[in-house]
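Note that this complex is displayed minus one protein chain, with the remaining chains in position.
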Amino acid sequence: MSTPQTDPRYEEKLAEFEARIARGEKIEPDDWMPDEYRRQLIRLIHQHANSEVIGALPEGTWIPYAPTFKRKKALVAKVQDEVGHGLMLYRAAETLGKPREEMIEEMLAGKSKWSLVFAYPAETWADVAIIAWLIDGGAIVNQTIMATGSYAPYCRALKRIIYEESFHLKHGFDMVVTLAEGTKRQRDMLQDALNRWWEPIIMFFGPPDKLSVHTETLRRWGVKPKTNDEQRQIFLRKFVPQILDLGLTIPDPNLRYDEENDRWVYTEPDWDKFFDIIRGNGPMSKERLAVRRLAHEEGRWVREALEATGIARQLREAAVAAPTSSVVA
Amino acid sequence: KADTEWILFEVFVREKRGEHPVHVGALHAPDPEMAIVLAKEQYLRRGDAVQLWVVPSACITATPIEEADIFMHTTDKSYREAYGYRVAERVRHLRGEEKHG
Amino acid sequence: KADTEWILFEVFVREKRGEHPVHVGALHAPDPEMAIVLAKEQYLRRGDAVQLWVVPSACITATPIEEADIFMHTTDKSYREAYGYRVAERVRHLRGEEKHG
Partner (left out) sequence: MGELTGDSKAALIEYLYMLGDDELLLGHRASEWTGIGPILEADIALSSIAQDEMGHAEVLYGLLEALGEGTPDELAFNRDLPHWRNAIFSELPRGDWGFTVVRHYLHDVAEHIRWQALANSSYEPLAQVARKLLVEEKYHLVHSQTWVRKLGNATEESHRRMQAALDRAFPYALGLFEPTELEAVRVEAGIAPAESELQQRWLDDVVPFLQQSGLTVPVEQAATGWRPTVEPVYGGRQGTHTEYMEQLLDAMQFVYRLEPGAKW
């Protein structure tokens, strides 16, 4: 436990901790860290991992329907990546002391949140294209910023995730362009999907700074290097021109670029709706958790069967008093 | 105490915070604590590392080096790489078309 | 009994012959054999490899990272000698008696 009350050298350690971050150094799992830093990081990385694992579901439902070999393999690979990102992120949070079993059970019990965009249905094949392009595009904006943060295991995971996301973005953009240059029906399907996903994408970056409990300490500690509004602006600056380039219209009459303040102006979403959704009342919130709970239950016999063999435990005991020959010359 | 059985440890070094540990070699020691001391003498002295890992070699399971072909991909995997997608040219064409599309 | 996510293995990859394995991450598995089978697809869907190592995380002994700063900053070796003296002496003593290896 390291709080001002319980640790006489708290101030000194905090100064060294903050100096290290200011120098651009990373914090490793067994470095000293304030409890608040640990708590905020566990909450944030836990939610990020949940979002990856739940995020696999809307696109996952479309895998059996993918219409060509390339799309079919790519969609399996993309959803697989998201499960892999969940794995790496749960691991990053585990290094802060929270076991994966706990994190998964809290998610399944609705006690730990995940990104609201996955509480929306993927109604058509064009939804899969928009998700892969704009939701993954938003995720990359967020992850690239978080990768400049201070906690080393999270940054190492993000480095790998960002590399894999580069495929997601190109794959999504390729799908969107294919629909945009396709038949009238394909173009309409694409525009219709964009109309449904635009508000969730704006909400993806979280409530505006004036609403969110974003503190200066989180920025100084490298837990959250940029605010929600800053990230949203980076997304809009990059993607609005590209969307318009494809001949699509963005379903927000107020969307315009404010030259003077160098920022995109948009219709403020209904943030009460946002908070209601992340509390579990989105159109597909219950459905997503139900699918994840079913998968978890149906897999229990597999987890328990191989846990029973417990070979790993025997290996650990035998490890220290082992023969002198090296297995890995 | 002749009965102290010296076992082989593999040593890994994390050079800087933020980086992954890298295997640097192996050494004999009676137990992990001693292995750390010996490894420190070899690797930490010149300040070229922030952390050392030692692991009994017998604790490591490795794929046989002669079966490296199990990691080979013999059918196309470009569909799951960014370089598997050529889009820029089509967007320019689309924009061109878009004026009278 | 709480649900299990199996135990944790650290994973190392040797990208090319002649290079040292590098730590790439961890995963949950019931035993080393399954850890290899599962680690291959989590960490080697992309990129090259000739060998994969897995180790139960509990088998790893690491130096406290805080200590690294002591070596990095102090020019005065006495701190290191005092710390290391008791143990290094034991090692020299043991080595003297060490018959094999």
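Every chain is named by a letter (A, B and C) in the order it is written, and numbering of its residues begins at 1.
In this text, contacts are C-beta pairs under 8 Å (C-beta built on N, C-alpha and C of every residue); 3 or more make two chains touch, one makes a residue touch a chain.
Nothing here was measured: the structure is a model prediction, and the numbers come from that model.
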item: Omitted-chain contact residue, chosen from A:Q186, A:T217 or A:Q242; value: A:Q186
item: Contact with the hidden chain (one of A:K72, A:R196 or A:R219); value: A:K72
item: Chain not shown: contacting residue from A:L14, A:L44 or A:L87; value: A:L87
item: Absent chain, residues of subunit C that touch it; value: 5-6, 27-30, 33-34, 37-38, 40-42, 45
item: For subunit B, residues in touch with the removed chain; value: 69-70, 72-77, 80
item: Contact set of subunit A toward the excluded chain (per top definition); value: 53, 56-57, 60, 63-69, 71-73, 76-77, 79-80, 82-84, 86-87, 90, 125, 178, 181-183, 185-186, 291-292, 294-295, 298-306, 308-309
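Keep this in mind: only the chains that are shown with their structure count from here on.
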item: Euclidean distance of C-alpha centroids - subunit A vs subunit C, Å; value: 29
item: Centroid spacing, where centroids are CA-atom means, of subunit B and subunit C in whole angstrom; value: 11
item: Junction residues of subunit A - those touching two or more other chains; value: 28, 31, 77, 156, 315-316, 319, 324, 328
item: Residues of subunit B touching at least two other chains; value: 6, 14, 17, 20, 28, 32, 50-51, 56, 59-62, 80-81
item: Contact set on subunit C toward subunit A in their complex; value: 2-9, 24-34, 42, 45-46, 53, 56, 58-59, 62, 64-66, 101
item: In the complex, subunit B residues that touch subunit C; value: 1-2, 4, 6, 12, 14, 17, 20-24, 28, 30, 32-38, 40-41, 44-45, 47, 49-56, 59-63, 65, 68, 70-71, 77, 80-81
item: Interface residues, subunit A side, partner subunit C - complex; value: 28, 30-32, 77, 80, 84, 87-88, 91, 94, 99-101, 104-105, 156-157, 160, 163-164, 296, 300, 303-304, 306-307, 309-313, 315-316, 319, 324, 328
